[in-house]
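The structure follows.
A single protein chain has been omitted from the complex, and every remaining protein chain is retained in its original position.
Letters are used for the chains, namely A and B, taken in the order the chains are written, and counting of residues starts over at 1 for each.
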Amino acid sequence: MPYTTETLERATIEAMQRFSKRYIITYLVLIGFVIAGAVAYVQQLQDGLYVTGMRDRITWGLYITMFVFFIGASMGGTFVSAALRLADMGWRAPISRGAEYITVSALLTASLFIFADMGHPERAINIMLFGRWESPLVWDVYGLTTYLAGSMVYLYLAVLPDLALVRDRIGDKLDPIRRLFVIMFSASWTGHPRQVKALDTSLKVMTVVIVPVAVMMHTVTSWIFGMTLREPWDSPMFGIYFVVGAVYSGVGLIVVFMYIMRRANKMEDFLTDRHFLNMGKLLAGAGGVMIFFQISDLVTAGFKLKGDSAFNLYQLADGDMAPIFWTYIWVGLMIPLALMLLPWTRTIKGVLVASILANVGMLLERYFIVVGGLRLPLNPYEPPDYMPSIHELTIVVGLCALFVLLLMTMMKLAPAISVQEMIETGEIEAVQLDAKREAQEATA
Amino acid sequence: MMSLLKKSSHNLRHMLGLIVLVTVLMGAMGWSAVASAQQPVPSINLGFVESAIPGETITVSAYLTDPLGSPIYDAEIHFSYNVEFMNVSDAVDIGTAITDDTGLALVTWQPRSDGENAIVASFAGNDVFTEAIDTQTLEVLPGPQLYRELPPYRIPGANMWLTTGLITTVWMIFIFSLALVGWANLKTRNAPHNSDAVKEGESDA
Partner (left out) sequence: MRPNSEIDQKSEQSPKNWDISRRKMIKMIGGATAAGLAVGFLPKALRAEPVSGSPADLAAEGDSESAERLRQWMMIIDLRFCDGCQSQGTGPQCTDACNMGHFVPKPMQWIEVYEHELSRDKGEISALDSATAPPVEGTKFMPTPCMQCQNAPCVNVCPVGATWTTPEGITLIDQNRCIGCRMCMAACPYERRSFTWGEPPTSESADFVSHSVEHQLPIKKGVVYKCDFCPEMARAGRLPFCASSCPQNAIYYGDLEEDLASNGKDVVRVSEFLSEHSAFRHKEELRTRPRVYYIDGHGEMAGRNPHTEGLAPVRWVDDVKDGSKSWGRSS
């Protein structure tokens, strides 16, 4: 079957219109989780952060861990979309839409986690009124909002032609909400050369700007920890460490999303194993750099055991955080790298498993950075313990469900594969060649 | 005869006892006379400027002289001043000095407390002389702040202007991008164009 623009358009538009039973059930279940999280949050507002497991000694816990995790997850979107566009890699085309969705959803969810962690969320406006530019938290707030705004603009510019396509093809067949949405946001796009040129210019500008914004954003997030005097956090490496970790977990999350979308929307034709393998290569590359950073951090500290670094190393290698640390190293770093290096696991399923493990590993890594860093006793007392409470877990699950909800909603608002980019980069022909090659291999 | 000898030796013993007693008594009297003969009381004269400001180095001097006015040398003079701090009255050390040949002992000092400082010079006494003490008041006038902290070092330029400038420039670029596309869309909203030709041309690439 020849893959043409028409086939692609039909596939994506059909995917938008199809509300399978699985989709609806998942949606309702996720809404249930979100409501549960909201109820738990209302109780937290009434009783204070007492309902969490955090106390004076371990003062940041699961909320900040998830915040950093989602910030990291958001990096993947930009990196895949913008950096690959800068490098003129055509294979990004079917992935970039999903990646951009993930960035926007992850950033929104991350900012909600910050609100969940504050003792007085109603005073958040104080950051605007009394914000101190010397504070790493203020840098993070403005970095996050800038990156979110930039990602939204980038997503919008990329999705604009596709919204126009939807409007032209099925505009009158859509339900009123989506019709209004599509008509409003397609902004009278007609494909006129002048419009195309303007869009091209704008996308070029945005691409160039959004990559350093993304890198800066993750660096200032790391400086929330890096600018303190606590020994496990007091490292100049934190900036680049967080950026690479973000790329690693972000790429992994995109792979998971791609896989689900591919299966749910029957896009097997357009998301071939070539795309997955390229993502797998990215994953392996980022994972390799992460392993290098881990080694250089731990070996240099472990050689000297200066000051408090002995405590940190012992708690990670041998002590209370050892299960988490070693799971991260083996399951989160080593196994995904092995899966990508070994030829017989270099399949779509292999990349999927590697990505899931990478994300699990990165979640554990965020946990032992935040909680492990706070565990180091700064005065003579026993290392404190931290156990997340049911409330905390409910709110965390609720917000994660909100993240997935946002993604699912966005998938139905615009084509899940960027038709415009597929055409632009000539990826349709590439996909055709893939199919031809596969057919030849099957007959051979 | 024996009884006479006994009697006389008895008397002698008494006599001896008496003589010893008297000698001892006389000796004791003489000794105490010498001892309690008025030990000379020296006098100390404190000297310093009339007024000073806090932090200004002043010299506090004390002359130690005997009742006849001759200087006493090689004596230790202890200087202090009386304060009331946090409702506790106490004498705070300024320093100690040894008198030289002219009986002069001096220390340098920077007064820190405002107002009237009661400076005390005291001599603890030695074999020859008893103790002596002198108190004078130094008027400390209002002066500048002495103890100043340096503010924490700040990275030059990393301030409000740089940060706001950077952030807003980036936001303006976002708005510019949107505006560019919006402008182009609005302008050519109703302009006819050969969209099919454009599409075919692109898929040739």
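In this text, contacts are C-beta pairs under 8 Å (C-beta built on N, C-alpha and C of every residue); 3 or more make two chains touch, one makes a residue touch a chain.
Not measured: the values here are computed from a predicted model.
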Problem set entry | Per the touch definition above, residue among A:Arg230, A:Arg274 or A:Lys412 touching the missing chain | A:Arg230
Problem set entry | Residue of A:Thr5, A:Thr327 or A:Ser389 in touch with the missing chain, whole complex considered | A:Ser389
Exercise. Of A:Leu129, A:Ile177 or A:Ala444, which one is in contact with the hidden chain?
Worked result: A:Leu129
For this session: Touching the hidden chain in the full complex, which residues of chain A are there? Just list them.
Result: 47-60, 88, 90, 117-121, 123-124, 126-132, 134-138, 141, 193-194, 196-198, 200-201, 224-225, 227-230, 310, 374, 378-381, 384-387, 389, 424-426, 429-430
Problem set entry | Interface with the unshown chain - residue positions in chain B | 54, 83, 85-90, 92-93, 112-114, 142-147, 149, 152, 160-161, 164-165, 167-169, 171-173, 176, 179-180, 198, 201-202, 205
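Simple rule for what comes next: only the chains that are shown with their structure count from here on.
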Seminar exercise, completed: Per the C-alpha means, the centres of chain A and chain B lie apart by a whole-Å value of 61
Exercise. Quick one: in the complex, what on chain B touches chain A?
Worked result: 154, 158-160, 163-164, 167, 170-171, 173-174, 176-178, 180-189, 191, 193, 195, 198-199, 202-203, 205
Exercise. Where on chain A does chain B make contact in their complex?
Worked result: 5, 133-134, 139, 142, 146, 149-150, 153, 156-157, 160, 187-199, 201-203, 205-206, 209, 213, 423-424, 426, 428
